[in-house]
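Every protein chain but one is kept in place in this view of the complex.
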Amino acid sequence: MLEIALYSSIKVIVVVVAILTGCAYATYMERKVVAIMQHRIGPSYAGPWGLLQPLADAIKMAFKEDIVPDNVERITYALAPILAFIPSLLSFAVVPFSADFSLVGREITGVISDLNIGILWIFAVTSLGVYGIILAGWSSGSKYSLLGGIRSSAQMISYEISYGLSIVGVILIANTLSMRELVEQQGTILDWYVWKQPLGFLLYLICAIAETNRAPFDLPEAESELVAGYHTEYSSFRFGMFFVGEYANMLAVSAVGTTLFFGGWQAPWGAFPAQLSIIWFLIKVFLFMFFYIWLRATFPRFRYDQLMDFGWKILFPLAVLNVLVTGAIVLF
Amino acid sequence: MADYLYLIPLLPLIGFLINGLLIGRLPKPVISLVGCGSIGLSLVLSLFAFFELRSLPEASRLIEQVLFTWVPAGSFHVNIAYLLDPLSAVMILVVTGVGFLIHVYSVGYMAHDPGYGRYFAYLNLFTFSMLTLVLADNYLLMFVGWEGVGLCSYLLIGFWFEKQSASDAGKKAFIVNRIGDFGFLLGMFIIFWQVGSLDFTVVMASAPTAFVAGGGLITAACLLMFVGATGKSAQIPLYVWLPDAMEGPTPVSALIHAATMVTAGVYMIARSSALFIMAPDALMVVAIVGAATALFAATIGLVQNDIKRVLAYSTVSQLGYMFLACGVAAFSAGIFHLMTHAFFKALLFLGAGSVIHAMSNEQDIRKMGGLKKHLPITYWTFLLACLAIAGIPGFSGFFSKDEILWKALSSNHGHLLLYVVGLVTALLTAFYMFRLLYLTFHGNERMDEHTKHHLHESPKMMTVPLMVLAVLSVIGGYVGMPHVLGATNYFEHWLAPIMASETGHGGEAATDLHMSGAGNTTLELGLMFLAVALIVCAILYARHLYLNKPEIATRLRERFSGLHTVLYNKYFVDEIYGAVIVRPLIYGSVFLWKVVDVVMIDGLANGFARVGQDMAELFKYAQSGRVRGYATVFVAGVVVLVGYLVMR
Amino acid sequence: MTLDTVIFFISAVVAVFGATMMISQRNPVASVLYMILSLVAQAVIYIQLSALFVGAMLVIVYAGAIMVLFLFVIMLLNLRGSEDLGAHSSPISKVTKYVVSILLFVEFVFVIKSVIIGSPVAGLLTTTPPVDDFGSVKSVSMLLFTKYLYPFELTGILLLIAVVGAVVIARRDKADDVEDTHSSTGTEPAKTDEVVTK
Partner (left out) sequence: MTVPISAYLTLAAVLFGIGTIGVLMSRNIIILFMCIELMLNSANLALIAFSRALNMMDGHVMVFLVLTVAAAEAAVGLAMIITIFRNRETINIDRYSMMKW
């Protein structure tokens, strides 16, 4: 009992540290990739090729003065960044990173907790993620923030439905809610569910971007309209938590997308040493992240009514259609 | 066999539905076609039915067609069923035949009336009701038709409802008829109570066993039904509506108040002859009332100046004749007179209508005169009708009237007094009819220049029916020539199977005389000649008074001014009714209204409402509109409920 | 104290704490947050009772959707708990309300004490292990689509009606809009005056 708790704790710590590092370097990656796409150089002073830039940012944020405006709801204001950050970490609890492998004589499972309702867990947790943004926007006592918060809540409610429906197709085919089983079912590149659920994948991708408030769906923080949206009034470490939370969210949806549609840690051809299978997971997540950044560098932002129309009038019917067709195929 | 029977009443109903539902949307030719066509088809079918019935052996001349069960309530079982027997065959022929002619006449007469479609709709509905009445095979269905004609007469009398007098007359007709209907209903109840059925065949067959002949019950039933008949057929004391009913369009008067509807009472009594024959007292009442009405109305008719009013009282008088016939158990004579009267009275009314039409709606005969040369067709047909109604030999009225007079004297129920009254009435009839004729068509032209200028013979549409009716008026009587003249009384023979006679056996009515032998024949012939001679004298006297020496008439009027006033004002009957019945009724109603209704009933109702209002005022504070207050009460309720379940 | 007891105790306390705080807050946003806290605690209890699927649904539907909707409305109406709701209730009605509520609670406890404890049900929870597949998506769904198909379809219809109803209720009529703009343009000067005088 104690042993299990111990190993689980170690695993959790390792995963959390890895995610935090990943987030940090995701920011670096974003800056670099966008810079290159825009024919700039990007961060290059701190360390070789600017590799220490994230560390420098972290130090800067940690030591800046924490400004709390007068008319904020203090408790909520303080709570919001944490609420924005934690759910994304929690969703990693059921994401399988690698195949089960043995290390120094111990069997190690490649997932923190293999819930048999893993996907539901992810949804439950990510649905809570919206509170961070909403509360931040609300408690700041600033109209820009409030607008960002309202936008965020409406956007979340609108896209959450399509988001949920988009993966129902996969679940119908896979006949399981366990993330681990899902990965195991996608042995080779031919088994990846992206081929069986192309529409589902497309919907998932779009909704995931919307759920994480990334461009072109970044209306809650639209700089040109709302200054910085829900985190206008945040600074210093609290702002940092939003910042990290956003990237953690990106990583989470990328990891989930990888697991659902691209076979997770499975190598494209199948057979691969279990200890190294995590590499494939990382590669796939990296590609997802790259795609995210690429989109940001490419697309302009939606207008708000376009966003709502798109979500309700295109994505939602398509998602329902996808579920219906898939269900019919599975049934007959 | 004759399964088209139901079509005879149905066709006018269809016509009514078409004209009635599409009021104001059909062009006039279509309305005329539908209105006349439906009756015309009915007439054709009636003729078919008549001949089919005639082809049957005498004993089985009865066609019954049950359409469906109308009232199946326990032992009370009423069908919608039509019955064709010799009596109803005669009636449908009269109704559809005369009705058709009047419809055609109306096309011309009403041509410029704005209510053309409504008029024909009512007319068709009326014909439907009348046909239902005469074809019904039970009292209840007959009553439906009975009420139907009452309704239609109300609608048609008040056709020009924008005229106060017309709508008043309509109401009067309706209300007076109601009184009679009430009697009819009660009579019907007694019959059902005793016999257990309302079917004519059943009632007639079982009447001798169900009732004690001459007993109080049958007398009561017959008298009550006779009350109904007096209402519908305008006998004393319920005749008052008929003269007023002349407010309707003239063809309506002809159709309803001369030819068909008013005969319903006679028909009903003839139909119930088996019952009446068992109630001699009731028969006597019928005869007396009939004779009295005949004389009474004739006297009023002597002095009236309105052309239609004269005819109206003449109708009342002639109806009295028919009842007289029924009252002396000469039912077929009554029906015979009904038929001939339908012909010549319709002709008279239509002729009057033609005159009124020509005179630009002038009805006062004092302002007419000399119309003979302007309206030749109308004049000649009118003259034929007058001869017929006066009872000049060779014309239809002679045969029927003579038969009634003879029966009044010779029948078991007859009496010398009845005969004398009948004879006097006949004289009076001849007198006032020719007074009317002379004043209208002969002598000086007393109308104003404007009217004179517009005088014109009526269009073909109107004169053709007149001529047809004139022919019928002349020859209609030959179907019922008396034996004494050496002919066969086809009519009596035809009706004999269903007319009850004294002995209770059909077919012997013709020889049902308590006097027999050659002396009897001599007497009959003698009386006939006496009547004719007197009638001719009356006519000549009328000619003398109103054509040759009008001043004598004026002098007579002045000498007997008191009598004249009484007669001219119709014996003040309307006023007496007003004082004796209507006024107390109004006072009583006002009492009920002001005291019982307003103070007591309304007070009670308002009191309840007041109590409710006060209570509401008290409890409205519970309806605070505060959701939390409601919720508290709700939760308290839950507490009590759970508490009850726990403590139980 | 077993682990179960500890988990239950903590969750129960958190749930009751959240609920209590929820009703005692003036600021509706804080209320919503405490409500979510209470809900999450309840979800933990669900999962402790092997109701995994329903527990997840509780979080997704309530915390993820309904409460977001509440927050959305609060933000849309911009309610900061600053509106003076006043103290209109009389002390009597206040006391009545407390008494009624507490009576209800007492009755419930009484029912639990007198009916549940001592009945065969009381021991079942602690003695019988959950059957296989208890609370899984599959087993719940099997019931949902077989035995409870008609209620399920009915709730579907209910949802549809609710959606339509909500749209109809909350929609502003176009005619109203026109009227609004008219009236607002009409009254705007007065409003600014008011502001100025304030």
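Lettered A, B and C in written order, each chain numbered from 1.
What we mean here is this: a residue touches a chain if its C-beta (ideal position, glycine included) is under 8 Å from a C-beta of that chain, and two chains touch if they have at least 3 such contacts.
For clarity, every value in this text was computed on a predicted model and none was experimentally measured.
Visitor: What shown chains does the left-out chain touch?
Guide: The undisplayed chain, in the complete complex, is in contact with B, C.
Visitor: Which parts of chain C are in contact with the chain that was left out?
Guide: So the residues of chain C touching the missing chain come out as 2, 4-5, 8, 12, 15-16, 19-20, 22-23, 25-26, 28, 31-32, 35, 38-39, 42, 45-46, 48-51, 53-54, 57-58, 61-62, 65-66, 69-70, 73-74, 76-77, 79, 81, 83, 85-86, 88-89, 94, 97-98, 100-102, 104-105, 108-109, 112-113, 116-117, 121-126, 128, 130-131, 134-135, 139-140, 143-144, 147-148, 151-152, 155-156, 158-159, 161-163, 165-167, 169-170, 172.
Visitor: Could you list which residues of chain B touch the chain missing from the display?
Guide: Per the touch rule, chain B residues meeting the hidden chain are 620, 623-628, 631-632, 635.
Here, only the chains that are shown with their structure count from here on.
Visitor: Would you mind pulling out the distance in Å between where the CA atoms of chain A average out and where those of chain C do?
Guide: 28
Visitor: Please work out the Cα centroid separation of chain A and chain B, and write it as a whole number of Å.
Guide: Chain centres of chain A and chain B, defined by C-alpha means, are spaced 100 Å apart.
Visitor: So the centre of each chain is just the mean of its C-alpha atoms; given that, what is the distance between chain B and chain C in Å?
Guide: Comparing mean C-alpha positions, chain C is 82 Å from chain B.
Visitor: Name the residues of chain B that each touch 2 or more other chains.
Guide: Residue numbers touching two or more other chains: none in chain B.
Visitor: Name, in rising order, each residue of chain C that touches chain B in their complex.
Guide: Contact set of chain C toward chain B: 93, 96-97, 100-101, 103-104, 107-108, 110-111, 114.
Visitor: What part of chain A is in contact with chain C in the complex they form?
Guide: The touching residues are 73, 75-76, 79, 115-117, 120-121, 123-124, 127-128, 130-131, 134-135, 137-139, 146, 149-150, 153-154, 156-157, 160, 164, 177.
Visitor: Of all residues in chain B, which touch chain C in the complex?
Guide: Against chain C, chain B makes touches at 628-629, 632, 635-636, 638-639, 642-643, 646.
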